[in-house]
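Take a look at the structure set out below.
As you look at this complex, bear in mind that one protein chain is not there, while each of the others sits in place.
The block that comes next holds chain A.
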């Protein structure tokens, strides 16, 4: 297992994703002799996981079962322990494409936070790219280093524990893309520019508030960034379900009844009123209506 390479069998030391049904997942570190409690009962790693194939069905002690999935950045995003607010897959997908990330890209990111976006970036830039990520919170920085190691992607990433607004990214002239998810991105725009390649590159800033966006856009324009675009992308989930709709009873149809049936039951005595079953989707009662504004810009050649 690795977050950047598929393998077929579950091995000791892997991080496996246990799918408990109904889009509920949890991450498990596979270890000989270890056990994991789920609401379906216990999973014994040595017998239930190690040596099994990813995607297999595991029957737990209480007779319930779960599926064990190969880790991906997307599954990690929904399973990871939150230390901060995180970016979700919908925004991550947009960021990845609009920053033009691909194998070999060199990316700067700040802050690292819980590492949700970091894992997705690493997946995309592997095997030859590199991520320089900056997190000013020491504990979070240490934790994420540990995770990168466990997930076997640490060779692709450098974590720096410093303040990006004051000290920058710790690299200059190397980045193809920069991502900012910090409270005052406008203070880091200069450092972002310095971190980017002389030949130019792409920048993205994620901010929940429009005032932050305005200051960022202004800073970007002042620093000579071009193609400054702000957008917002929202995921809409459609719940598929059958719906049964009743048809009203209009009573006996005079034209048809006169020609066909002379003996007609009174309307009130009609058996079950007809109904129609349709397959449709319903929107969730509530949905996330805002995550953040994504501001993209191009650094021209300097």
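Throughout what follows, a residue touches a chain if its C-beta (ideal position, glycine included) is under 8 Å from a C-beta of that chain, and two chains touch if they have at least 3 such contacts; residues count from 1.
Keep in mind that, in the parts below, contacts and distances are computed from a predicted model.
Undergrad: Refer to UniProt and select, among "Trafficking protein particle complex subunit 6B", "tRNA (adenine(58)-N(1))-methyltransferase non-catalytic subunit TRM6", "Os08g0206500 protein" or "Globin", the name of the complex member that is left out.
TA: "tRNA (adenine(58)-N(1))-methyltransferase non-catalytic subunit TRM6"
Undergrad: One chain is left out of this view; which of A:28, A:50, A:189 or A:203 touches it in the full complex?
TA: A:50
Undergrad: Looking at A:45, A:123 or A:140, which makes contact with the chain not pictured?
TA: A:123
Undergrad: Of the residues in chain A, which ones touch the absent chain?
TA: Per the touch rule, chain A residues meeting the hidden chain are 4-6, 8-13, 19, 21, 23, 25, 29, 31, 50-57, 67-70, 72-74, 89-90, 92-94, 96-98, 100, 102-104, 120, 123-124, 126-128, 146, 149-150, 152, 199-200, 210, 213-214, 217-218, 228-240, 279-281, 293, 295, 298, 300-301.
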